[in-house]
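I am attaching a structure below and will ask some questions about it afterwards.
Every protein chain except one is present and positioned as in the full complex.
On to subunit A.
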Amino acid sequence: MGLLSIIRKIKRKEKEMRILMVGLDNSGKTTIVLKINGEDTSVISPTLGFNIKTIVYQKYTLNIWDVGGQKTIRSYWRNYFEQTDGLVWVVDSSDLRRLDDCKSELDNLLKEERLSGASLLILANKQDIKGALSPEEIAKVLNLEAMDKTRHWNIVGCSAFTGEGLLEGFDWLVQDIASRIYVLD
């Protein structure tokens, strides 16, 4: 009867998943969350702080924590790590200049022990913009191959503007978390 099995028991009852969305500013985190929830995405201000959305997805309840990505508030990300089941790292695939920043912030995040059990979904966003890097190119730049072998991860190209790829990504994430936590029922 370890800690894990207790957490499993509690979560199985509630069918809840805690998802943390992070990434550099201007990557489209809030737009993705609103798009998935079918809300209007035409007026979105840069996130000062964080938003929480509870979304019923398939048979699960997702608590999505969308945390602002401006440099000033990145140091507060760590306040949201506890009990995270799924980590969504959002990349602006058209922002070539800051890919280095993007990589180092992601590397820092993955060192975090409290996130070591979380499934990682990388969304290569803004695929609709001409000139954006493909998910394969993003995977290479972020050197995802070198990731710790125990990590469950996947990279999916998407566009929060058109909605393409979002469900594919979240389907994978939810399935992966479910198979870990609920041991497939």
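Keep this in mind: a residue touches a chain if its C-beta (ideal position, glycine included) is under 8 Å from a C-beta of that chain, and two chains touch if they have at least 3 such contacts; residues count from 1.
Please note the rule applied: contacts and distances are computed from a predicted model.
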Query raised in the report: The chain dropped from view, which UniProt name applies: "NOP14 nucleolar protein", "Tubulin-folding cofactor C", "Protein PBN1" or "Autophagy-related protein 16 domain-containing protein"?
Result: "Tubulin-folding cofactor C"
**Report entry** Residue among A:39, A:82 or A:107 that touches the chain left out of view
**Finding:** A:82
Report summary line: Among the options A:58, A:104 or A:143, the absent chain makes contact with A:143
Report summary line: Interface residues of subunit A toward the undisplayed chain are 1-4, 6-7, 10, 25-26, 42-46, 48-50, 52, 70-73, 76, 78-79, 82-83, 94-97, 99, 116-117, 126, 128-133, 136-137, 139-141, 143-145, 149-155, 161
